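Of the protein chains in this complex, one is absent; all others appear in place.
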Amino acid sequence: MAVESQYKWTMVVDIDRCTGCQACVVACQAENNIALNDEESFLRRRAMEWIRIERYWEGEYPNIKARFIPVLCQQCENAPCEPVCPVYATHHNEEGLNVQVYPRCVGVRFCANNCPYQVRFFNWWEPVWPESLRNYLNPDVTVRSRGIMEKCMFCVQRIRRGQRVAAREGRLVRDGEVLPACVQACPTNALVFGNVKDPQSRASRLMAHPRGYRLLKETGTGPNVLYLKKVDPEFHG
Amino acid sequence: MEARERLTEAQINEDLLGPTLRTPRWFWPVAGFLASVVLAGAVSFGLMINRGLGLTGLNRPVMWGAFITTFVFWVGISHAGVMISSILRLAQAEWRRPVTRAAELLTVFALSTAALFPLIHVGRPWRLMYWFLPYDFPRMVWPNVRSPLIWDPAAIFTYLTGASLFVFIALLPDFALARDRTRGWRHKLYSVVSLGFRGSLRQWKLQAIAGILLSALILPVFVSVHSIVSWDFAVAMSVEGWHATIFAPYFVIGAVHSGVAAVVTIMALMLWLFGWKRYIRSEHFDSLGKLELAVGIGWFYFFFLEFVFGMVSLEGAELALKDMQMFQWPWSLLFGIFIVTAFFIPIPLWMFRRVRRSILAMFLISISVNIGMWFERFLIIVPGLARKQPFAFTWGSYAPQPVELIIVAASFALVLLGLLLFTRLFPPIPIYDMKEGQVLHKDIKVGRSTVPGIARE
Partner (left out) sequence: MGLVRSKWTLGLAGAGLLFIIVIVLAVMFVPRALGFGQAPEQPIAFSHIPHVSKDVAGLECVFCHRTVETGATAGIPSVEQCMFCHRLIGRDNPEVQKLAAAWADERPIDWMRVHRVPDSVHFVHEPHIRGGITCATCHGDVGNMPRVRQAITLRMGDCLACHRQRGAPTECSVCHY
């Protein structure tokens, strides 16, 4: 396509607002038909959480604090997962999303090895849902079969829907019109989603925030998700 | 050097072609056993397709495990053939003659087995047409040539084609020989595969030229194959311990180390199974031992350099990874097994002439080297993944599960079975080459003693 896209999606994660409540994790799980994680899948390190809350400790006992950081696919500009896929099952689209093409994936898992954020998940088994949950599956999202990778795509199904509505009305998607499930569910508004090509969007205005940083920026992946540092008067920085 | 027996052509024909035309008594039980192991592997693979890769021990940080280790292992073994055949042929090393075909066959069978592993390893083997057969004209969607996983099949299939041609060219005169001495279906088979080789001067000349040309042409492929396999890891920026620039030569020389050792194993087995003590003599093991001594020390140098580069970088994660590989349980155990079996057992022992000339000792050492080299690949692949990145929550470990172990065992059985079945149809020692050696053979007087030498223009 010669026409440059009008959109470049991004997310801002304000660590200062994050309470680690995991509402985003649950919302994502429900929206994206992610297989149920049972105890065994956690013990064998095969749990799937497209967005997860990492918890870590800061300081020495007794001055110790629990910290949370939500980690999701950073939709890297220079994503390490993309060049290693032999079949182009993962690639960058014009809207800045790192998309995973489920029917194309053969499951070599090189992308997962090469992802520094560990946000790519492999379907070790055929996912099953109890009978009572089958009708809760989201029809807009493919149910992934065994043997393929899956990952966060900023709820691309919602973006596509929003774009269709906008196209029908002959306009661009408005700021806040399309929200990924995690952003929608966040009770403290720690997550902000938007189009950085729209200078008026909330996300755009946060881009130059003094607390902003990118996760593992030093690896050169060019992450598309901006994190805002924790404000903590008790600790320096 | 011990004096060599002069053998008549009829004697050579009888000795080398005999075991091919008459099935030894041990053959079918052994082949049956190997086939059942292969079958167990096939069943495990079927189970994995049916249930999913959850049957393996792989998990989120460790996405690659025993299958990729074994893949690299077999590609490594396959480097023996060209090393022995092509390099020694070009160097006109006389002792290569009985060794060459065994080495080439090992290349072909090890490489074919290695090529199976990516298929076993992937999540959806039934979608492989997107990967290996990129002729998707209706959709015009092609594979990603930036991925080392596309370079890999290209390198392997080139090498496999070259190595098969190599074996075939060298087999032509032997096919013709077998054709003239058999009847029935064997005669028909040999007639077809010998492509009308009648032993005219022109045919011999063409055959010799083809052999030399292939030797020269396959050398760059030989270097490229394991280099490309090493790039499966070396281009991965996110895994500590993988992205080392030294990987390509380090892998190639490691491959030769394990490959030549595997040739020693096969030679000893051939000697014992077919009783060819007049053809495979301790001087061959002596020469292979000397070659291995040089290769093994060279390999250790690269291994050491890789370590030093890791240390010199003073990168925290890299140092922590090396610490884990060497000192943390259970990696330390694997590391100990690896370094002892691949280096500290073989290298000092190969320095002794008596060890190099003892076939049993060489056999056991060669197996020890390959045990060590399997663990070497495992220690390169798995620990780096197990503690990949700075998010402590996602570190993990990995232990191969029964399906993986069965499939790995089946791969060994498959290679052995392939070699065994091959000896049923074709002679595993190049008969014409042995005769050529006999013709060129000359006793040279050095001072008072007479030593066997070679007459060449």
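In order of appearance the chains are A and B, and numbering begins at 1 in each one.
In the analysis below, contacts are C-beta pairs under 8 Å (C-beta built on N, C-alpha and C of every residue); 3 or more make two chains touch, one makes a residue touch a chain.
Here the structure is a predicted model, which is why all the values come from computation and not from measurement.
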item: Contact set of the excluded chain (shown chains only); value: A, B
item: Touching the absent chain when the full complex is considered, from A:Cys21, A:Ile69, A:Val101 or A:Leu172; value: A:Val101
item: Touch criterion as defined above, residue of B:Val145, B:Leu195, B:Ala294 or B:Met351 at the omitted chain; value: B:Leu195
item: Touching residues (missing chain, whole complex) on chain B; value: 138-141, 188, 191-192, 195-196, 200, 202-203
item: Interface with the unshown chain - residue positions in chain A; value: 1, 88, 91, 93-94, 97, 99, 101-104, 140-143, 153, 156-157, 160, 164, 167-168
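In this section, only the chains that are shown with their structure count from here on.
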item: Residues of chain B defined as touching chain A within the complex; value: 51-54, 58-61, 63-64, 118, 121-125, 127-128, 130-131, 141-144, 146-150, 232, 235-239, 385, 388-394, 396
item: Chain B-touching residues of chain A, taken from the complex the two chains share; value: 44-47, 54-56, 71, 80, 83-89, 104-110, 112-118, 121-126, 145-149, 216, 219-220
